[in-house]
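One protein chain is absent from this view; the other protein chains keep their places.
Think of it as A, B and C in the order they're written, each chain with its own count starting at 1.
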Amino acid sequence: MSEAIDYKVIGTRPIRPDGVDKVTGRAQFGADLNLPNMLYGRVLRSPHAHARLTRVDVSKALEMEGVYAAISRADFPENPSDLGKNIMARDKVLYHGHAVAAVAAKSLICAEAALALIETSYEVLSPVLSLDEAMADDATLLDDECFTKNLPETPDKPSNIAAVMTLSRGDVEEGFEQADVIVEGDYNIPMAHQGYIEPHACIANINESGQGSVWTCTQGHFEFRALTAKVLGMNVADLKFIASEIGGGFGGKTTIYLEPLAVLLSQQARRPVKMMMTREEVFRASGPAAGTHCKIKVGARNDGTITAAKAWLAYEAGAFAGAPMGPGAMAVFAPYDLENFHVEAFDVLVNKPKVAAYRAPGAPQSMHAMESALDELARKLDMDPLDLRMKNAASEGTQAPYGPKFPAIGLKECLEAAKVHPNYTSPVPEGAGRGVAVGFWFNVGMQSSAEVHINENGTVTIIEGNPDIGGSRASMCLMAAETLGVPYEQIRAVVGDTESTGFSNVTGGSRTTFATGMAVIQACEDIIGQCKSRAAATWGVDEDQVEWEDGQAIPSPGVNADVKPLTLADIAGNAAKTGGPLLGRASLNAQGAGASFSVNMTDLKVDRETGKVDVLSFTAIQDAGTAIHPAYVEGQMQGGAAQGLGWALNEEYIYDKDGVLENAGFLDYRIPVASDLPMIDTQIIEVPNPRHPYGVRGVGETPIVAPLAAAANAIRDATGVRINDLPLSPPNILAQLDNA
Amino acid sequence: MKVVFPDHLLQHTGGEREVELLAVNFRELLLALDERWPGIEEVLAKCAVAIDGQIYQDAFLEPLHNDSEIFFMQRIEGG
Amino acid sequence: MGAFAYVAPSSVAEALAVLDEHASLGKRAQVLAGGTDVLVQMRTVDTQPRTLVDIKGVAETNRVDIGATETFIGAAIPSAVLNDNAELKALFPGVIESADLIGSTQIQGRASIGGNLCNSSPAGDTIPALIASSGVCVIAARGGNREVPVEDFVSGVGTNVLEPNEFLIGIKFPNPAPGTADAYLRFIPRTEMDIAVVGAGVSVTIDENGTCTAARVAIGAVAPTVLLVTRASDALVGTQLDDTALEAAGVACTEAASPISDKRGTVEYRRKVVAVLCRRATAIARDRAKLRVRTKVR
Partner (left out) sequence: MSKVQITSSINGESVEFLCEPQQSLMEILREELGRMGTKEGCATGDCGACSVLVDSRLVCSCLILAVEAEGKEITTIEGIAGEDGLHPIQQQFLEHAALQCGICTPGFIVATKALLDRNPDPDEETIRYWLAGNLCRCTGYDKIIRAVQGAAKELAHQA
């Protein structure tokens, strides 16, 4: 670990600026705004998983009293993108729950009644519901125009395989020949949902000329504006998007569903239109994580050195292309220094909702397969599973499987910490099993903007463009406090709307504290420069004779000026005389986000008569770079662990033979409840990212990756039986124990 | 400098995985590559790139050195 | 299209009059107690208008009456209230723990035994426990109350013997004889918040020698209705309730079960686990009964 830097406020755990509003019920989420004269919008959804939509007629609904607008495909621009077709079905419906029409009415009850008056006819087609079915040569096609991308030559006939991707190095077959031990496995994971507690909701208020505003719960209101404008053929400058507080997203609120519908309905009705998905609609018609089928083969020498690794990864894209098979393929072997590997990945259309990002999209599925295979390899080699990973671990300078050499990374530090952690060194509880696994995510930078306003009393207002999901406003305030040298309490952070601050990409990819933080720091540096110049003007000295220290301007050492230091408040109070208000700003496209690695371990107990799993302990160790607000870093690690465990143990999309989701509610889509989990121990490893002023890496996504295999490996340890397919639900476990 | 393409771009480079080129920044590199394989610039513009180990989603103005290692890769987004 | 209406009668007679009027006019009425099933159904699978007849204002449906020989539990009492009744808990621990398993703390603030029974789901948590403890439904009807043993109340998935102009007032139980105790177990994948994948309610009576003299075993979520498994009882009576006897009762449950595969479990899984729960619940009931051999609980 690198030397600890002595920060003043970074690393402390102050109360978040939005906290009081959230514990008192004042915070306004997507559905929490009502406007005068507002209507309620509802969506009619397809009762079929795959059908030609031969007729849709909203005219009778429009005649109903209390109904002010009704729309269907005819109201949208021609030549839609896939996103446009997902927002509103055109010639085909491609999943059960696909939107086919929408109405706006004076009440929810009235809107619901109006849906029954919309006339539709369908020519039902057979649904394609599994990867095997979809990839078969004679498969029913979702899209006759889908020709597999990235092949050396474009194929001459369409298929459900939207794209393939390969990654390779060395010679795998030769590598396997060098191996003393080879393990192979075949792993299936069904679709799972992000399960944010707040359903999608928005209000659009659009005038006759197509100008107006949209209030919405989103991970990125600038990108929602861009996507909505594109789907509707509108001008982004005519639309103001305001991000409400957001009740969880985890990737699921990086794309739009309701917004274009609300905009069109509002424009037609000339009144504000509020739309809220029901929980059932969230499950049926927003984007879950891809279901996968992964095959892994790994060979090693007796000393544990991996000589070759091979992966075949098929991802369900849902109704439209775009499964995260690329990152899945790039992540699968990322923690390891491999000479010979080959990865082949597929983006496959099936009649299920179009998948969306879910925390480290693509990585949990492929890495579950690899980390399970490594557990088997360690058993065959009779080697400690952490030692096996350490033997092959990537470190600074290792050529990553996806190309470049890694800069400073913290995998080995995490493995070392795990090896001596009490959850690893203590005896495994009677009847339980212990599993370990490694997680990884790239993290990204991208575009961010920030403005820093110094108020007349020296307090600071930060305006940034990233919705705050997990406490990022607190992190922004901390980084600004550190940079400016003023107390945290003196700073407020605000998420501006699309008209009040510069463009920012979504809150996602673990980028906000990294990239938006970088913008905030630069904006603060801009302020410091201005303050120095104001102080110089006040004192009548040159700018280079002023320094900024502990939140005040002081004369540089050796400068002979008999002046008192000027605090931020002093300079702000006198701003009118020295050039007007103080406003700092920065906008950037942040590069150099640092990859983050984790090691998870868990003790699980299995009831061999019922297959029920008890989670006895869980430890998450992760290289977070510098932890700006450690409590929220721990929170990300704990939340990711809970989501990963949920996916491992009970969460799954269950479809009937017609492609109808059978568990579209929190009763049967079983996310972990409080009594399912123990306290989740965390250990933050801080290997600073050299590309960030304070060493931030990005934290939010890596935590969901390792729990899947850690749980599977613990159950293998507890029962002696390797169960390849998730979830490790009681019926699955009991069936596998009986088969063994 | 060394420029490396991933498998899915080989269809655009006639199967060449690695080339040596000279350019002072990334923008010039793209132009040089496009000269060699007309049309590839448009494809590469949609890629991320790693320059000496650092991943850039958009590297347009990044300076390059004679001994730089450049890997094109798929863009990463996140949740 | 009709509309929703809500009435809250304050007596049995008034409630019956409302139900009768609707029945005679062919209008739909539905009795509402805690509403934890009714409201969900109204919002999802059955959105058609109806008159909701809230019986919580009818005193009898809120009464707990622990008599010398029998106990009456009103149909509309929330689980949370039952759970706070220590005397009731001591008498029928299995029945109360079944009520305590319905949903979350919030659900228990509303959900009632009567509602659980009238919802008539094969997976209803209280039903196996009510049957095991020989519960009898007290039904308000126009000619006076009528009584139906719980095992005869549910007629199919979601259906029961109530006429449209009747409603359930409560359940009565014979007070447990010396050496008698009950227990209920259900299996769910999580620790809370799920619908039973399998449930088993057991009541046993043992004599001073530890010999089982009477037993009732009822199993849930493994057939269209909750089953009273007499062959399981037969396997227990006359034994010391040892492992062999428990095993045999479990096998009888597996044989009696005719489950389906659905999103909550497979046929094979349910058949297997029903035996496990029968064994485990019987062991709990047995251990409780041993503590009561010489003492009548009331």
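The rule is short, and it goes like this: a residue touches a chain if its C-beta (ideal position, glycine included) is under 8 Å from a C-beta of that chain, and two chains touch if they have at least 3 such contacts.
Here the structure is a predicted model, which is why all the values come from computation and not from measurement.
**Student:** Among the chains you can see, which ones touch the chain that has been omitted?
**Tutor:** Counted over the whole complex, the chain not pictured touches A, C.
**Student:** Kindly state which of the options C:Glu192, C:Asp207 or C:Asp287 is in contact with the chain not pictured.
**Tutor:** Final answer for the missing-chain contact: C:Glu192.
**Student:** From the list A:Val236, A:Ala631 or A:Leu737, pick the residue that touches the absent chain.
**Tutor:** Within the whole complex, the residue contacting the unshown chain is A:Ala631.
**Student:** Have a look at C:Gly109, C:Pro164, C:Pro178 or C:Gly210 and name the one touching the chain we're not showing.
**Tutor:** C:Gly109
**Student:** Give the residue, chosen from A:Gly470, A:Gly584 or A:Gly625, that touches the chain omitted from the document.
**Tutor:** Reading the full complex, the residue touching the unseen chain is A:Gly470.
**Student:** Given the full complex, what residues of subunit C touch the hidden partner chain?
**Tutor:** 3-6, 8, 32, 34-36, 39-40, 42-44, 49, 52, 54, 56, 78, 80, 103-107, 109-110, 191-193
**Student:** Under the stated touch rule, tell me which residues of subunit A contact the chain that is not displayed.
**Tutor:** Spelled out for subunit A, the touching residues are 13, 15-16, 18-20, 22-29, 31-32, 34, 108-109, 194-199, 245-250, 276, 278-279, 469-471, 629, 631-632, 634-636, 638-643, 665-667, 671-675, 677, 679-680.
The definition used in the following text is that only the chains that are shown with their structure count from here on.
**Student:** Per the centroid of Cα atoms for each chain, what is the distance between subunit A and subunit C, given in Å?
**Tutor:** Each chain reduced to its C-alpha mean, subunit A and subunit C end up 44 Å apart.
**Student:** If you average the CA atoms of subunit A and of subunit B, how many Å lie between those two points?
**Tutor:** 27
**Student:** Which residues of subunit C touch subunit A once you look at their complex with the stated criterion?
**Tutor:** Per the stated touch rule, the residues are 1, 44, 47, 187, 189-195, 197, 262-266, 268-269, 272-273, 276.
**Student:** Which positions of subunit A touch subunit B when the two form their complex?
**Tutor:** 150-153, 164-168, 194, 249-252, 254, 326-327, 330, 356-361, 402-407, 441-446, 508-511, 589, 591-593, 691, 700-701
**Student:** Please output the residues of subunit A touching subunit C within their complex, sorted ascending.
**Tutor:** Touch residues, subunit A against subunit C: 112-113, 280, 609-612, 649-650, 654, 662-663, 666-668, 670, 672-673, 675-676, 729-731, 734-735.
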